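A single protein chain has been removed from this complex, and every other one stays in its place.
Order as written gives the chain letters A, B and C; numbering starts at 1 within each chain.
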Amino acid sequence: MKKYVSVRGLLAMVLLLASFKGISQTKEKAKSYWPNGARLVISVSMQFETGGQPEGAESPFSGNPLPKGQPDLAADSWFRYGGKEGIYRMLDLWKKYDIKVTSHVVGQAAVKYPEVAKAIADQGHEIAAHGMTWDNQWNKSYADELSFVKKGIDTVEAITGKRGVGYNSNWLRRGPNTLKVLQELGFLYHIDDLSHDEPFITLVNGKRFVVIPYTLRNNDIVNIEGKHWSPDQFLNQLKLEFDQLYKEGATKRRMMSVSFHDRIGGSPAVVNVMEQFIKYTKTKPGVVYMRKDDIARLVQNDPNTPIDNSEEQYNK
Amino acid sequence: MKKYVSVRGLLAMVLLLASFKGISQTKEKAKSYWPNGARLVISVSMQFETGGQPEGAESPFSGNPLPKGQPDLAADSWFRYGGKEGIYRMLDLWKKYDIKVTSHVVGQAAVKYPEVAKAIADQGHEIAAHGMTWDNQWNKSYADELSFVKKGIDTVEAITGKRGVGYNSNWLRRGPNTLKVLQELGFLYHIDDLSHDEPFITLVNGKRFVVIPYTLRNNDIVNIEGKHWSPDQFLNQLKLEFDQLYKEGATKRRMMSVSFHDRIGGSPAVVNVMEQFIKYTKTKPGVVYMRKDDIARLVQNDPNTPIDNSEEQYNK
Amino acid sequence: MKKYVSVRGLLAMVLLLASFKGISQTKEKAKSYWPNGARLVISVSMQFETGGQPEGAESPFSGNPLPKGQPDLAADSWFRYGGKEGIYRMLDLWKKYDIKVTSHVVGQAAVKYPEVAKAIADQGHEIAAHGMTWDNQWNKSYADELSFVKKGIDTVEAITGKRGVGYNSNWLRRGPNTLKVLQELGFLYHIDDLSHDEPFITLVNGKRFVVIPYTLRNNDIVNIEGKHWSPDQFLNQLKLEFDQLYKEGATKRRMMSVSFHDRIGGSPAVVNVMEQFIKYTKTKPGVVYMRKDDIARLVQNDPNTPIDNSEEQYNK
Partner (left out) sequence: MKKYVSVRGLLAMVLLLASFKGISQTKEKAKSYWPNGARLVISVSMQFETGGQPEGAESPFSGNPLPKGQPDLAADSWFRYGGKEGIYRMLDLWKKYDIKVTSHVVGQAAVKYPEVAKAIADQGHEIAAHGMTWDNQWNKSYADELSFVKKGIDTVEAITGKRGVGYNSNWLRRGPNTLKVLQELGFLYHIDDLSHDEPFITLVNGKRFVVIPYTLRNNDIVNIEGKHWSPDQFLNQLKLEFDQLYKEGATKRRMMSVSFHDRIGGSPAVVNVMEQFIKYTKTKPGVVYMRKDDIARLVQNDPNTPIDNSEEQYNK
């Protein structure tokens, strides 16, 4: 467990924040909701899942599934795009703007595409956990769930050298035992919660567990069917959300979550609009892009972090 | 019942209208369709429902429901956003522009989040009724429906100190007895009608009952699935609708209904575009934002208010 | 039958075309694809159907239908909007720009809202046929279909004084006998065909029958669910379609079909964008808005009108 509390994350974060143009010297320092006077933290997810999908997994083809046992070669090739083009294209974008993201990596995806998983890790992004395969987690027994999660992080660690401390369940759907399982395995945070626009603490067995809220709004998954949508709509959504949260960041702690999936967000048009969005946010002082583990360590023991025990019935 | 006919509403309305920049002195006064020469009344709904939702209630997750009895923690957290962030963000917006809205509050939502219900009431917004829980109303017996509605207003009144005089059924779907039930309980108006762009009267047991038409068009509920939509489309819809109704307001009585739900309209991007919309409307003379109870009292005995007895068969 | 060949239509059309700003004097007269040098004919449909809908008819509520026999008062009010607001708002628009449209009127709609049907007729719009009720036509026997269609035109004629000569089947879905039925009843044209961007002739029992193609693209029905769409998208669609057809109109005969339904197209935002579209088209020379009966009479015996017998197997 010790290695999870290494100072690497904190150090990276401090360096990152230090790169601000003197914000900490402004008058606003009188009250800062994030360290070093940051006004809005943006945290990007880049889920790497391709290769772990089960037969019939959601895709533009899944509305018309093939019979069980029949390989769906076209759908498979749609998924493969994530490993062949999508992740690499996004990595190039993050590199260009020196942004570190959080990548929830499915165990089987790393097994299938170890070079992709390693590339993510090697470029300094957070390797977080996303289960061993694409499988329902809410219906597992405590023991099975623990084994499933553990196998995922062990597998990904063996490949990337990084052990995840943050968790994302399949389709966000954890079960009543999930947080206890995560705590037992030494996880620091999970993201399967949509209830806040800032990180918070929830008590699990009486101990503090960090929740870094996720998003369905600023999430390329809205386009999983591949239709009724255009990337300019996504850009509009991102900018409108950002402008509001940035405004609110002047008087309270705010975090913006943005999420991509290898085979969707990695397409040329989505990366294009994400670059436009990054450029847009870079024109505003006090905007920081952070990995979720770094955020979690920041807020874990911060008295300013709200506590929300709405799920107390499951976590005690 | 007496308290429902208090002069508070009328007073507030008169004061509100008096704040117009001298419109009542213009030539248009020759024929006014609203008091004090107002040209277009906009009425905003801010439904507070979270906490009252049943298992499997409509959300971005409901297309793929979990088995009965299985808690859907991700979906629950999506709803919770309404009570944790959504309502407060909208309250800030209404305050900034001194707008009073109508909040149809589900009984169980107020029980679950009393501080939210109280905040709405304390800031001068109308607390209106929306049933005790999210439950079908169209299939209840007269007695059950009366009890259901009464329990809702009693519950919300006990928490907020305000007794609703306006009603909104679950998904607008009232039954043949609903208006009679509402009349028996002393309600002044309901909103579950989409047939007009202005308030009207319908006769229930021969007595005047006010209908303040609702909207599916200017309603964030169109985005309940969370996809195939972007908030800039909502802004376009609002502006296009406003421009037309404002134009028509020169020659007839027109009302624009806009509706939000805690967990959808309370998201940053929707509040952002709603603020843009408010600013846009504020540039036009004669635009008034009003609570629905205030509108209902205005029009209830006004001979200019049209009477529509299309549902006569149910209401006699 | 005689009255269908009255010169009223031809006269109106000639007068309409004569109002062009001297187009017939331009060089382009060398080859005209429409009389008097018109370059593009736009034909607007304004379907009047409300009041004739069956239980559970398609609406924003029909995705979640109530049990058979249960009145859906909210859905009913959504439909009622067409008769209370929608048609009148559209009539005002057509009047403002001196446009005559074609209104396919369901028999039961005219029975339920005779004042609406009469208003359409009295303002000089074409009263065309749309069946007696909203009912499948493709599954009727020849005799039943004939009776159904005849009852519809008789009913509407009794109310409006106008006998339809053009036909639109429920959801465009005619059966193999429909054209023969229409011919027997003296109809001049039908619109239930999407195969061309110009009127054409098809032979029914060896005689010429006019087809005025309809549209699903420039049709407000795309928004019948009330979501995943904004009226500015409709305006974009209309303009993009117009620009292309107008360009093509220089070298071949082109017609643009636009369609509205009482309760959808009659909403403020759609009328707003339609007015913007009309203004846009009015800036181009040679654009004529025509009723479909006038178009049908124009092209019926014109040797330039193409003949398409793709459905020969049914029509002989």
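In this text, contacts are C-beta pairs under 8 Å (C-beta built on N, C-alpha and C of every residue); 3 or more make two chains touch, one makes a residue touch a chain.
Remember, it's a predicted structure, so these values are computed and weren't measured experimentally.
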item	value
Interface partners of the hidden chain - shown chains only, full complex considered	A, C
Residue, one of A:55, A:85, A:184 or A:302, that touches the chain absent here	A:85
Which of C:82, C:107 or C:175 contacts the chain that the document leaves out	C:175
Residue among A:231, A:249 or A:286 touching the omitted chain	A:231
For chain A, residues in touch with the removed chain	60-61, 64, 66-67, 70-74, 76-78, 80-81, 84-85, 89, 226-233, 267-269, 271-273
Touching residues (missing chain, whole complex) on chain C	138-139, 169, 171-176, 178, 192-197, 213, 216-217, 222-223, 228-229, 233-234, 236-237, 240-241, 243-245, 248, 308, 310-311, 314
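Quick note on the criterion: only the chains that are shown with their structure count from here on.
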item	value
Those chains which touch chain B and also touch chain A	none
Averaged-CA centre spacing for the pair chain C and chain B, given as whole angstrom	37
Inter-centroid spacing, chain C versus chain A (mean Cα positions, whole Å)	52
In chain C, residues with contacts to at least two other chains	228
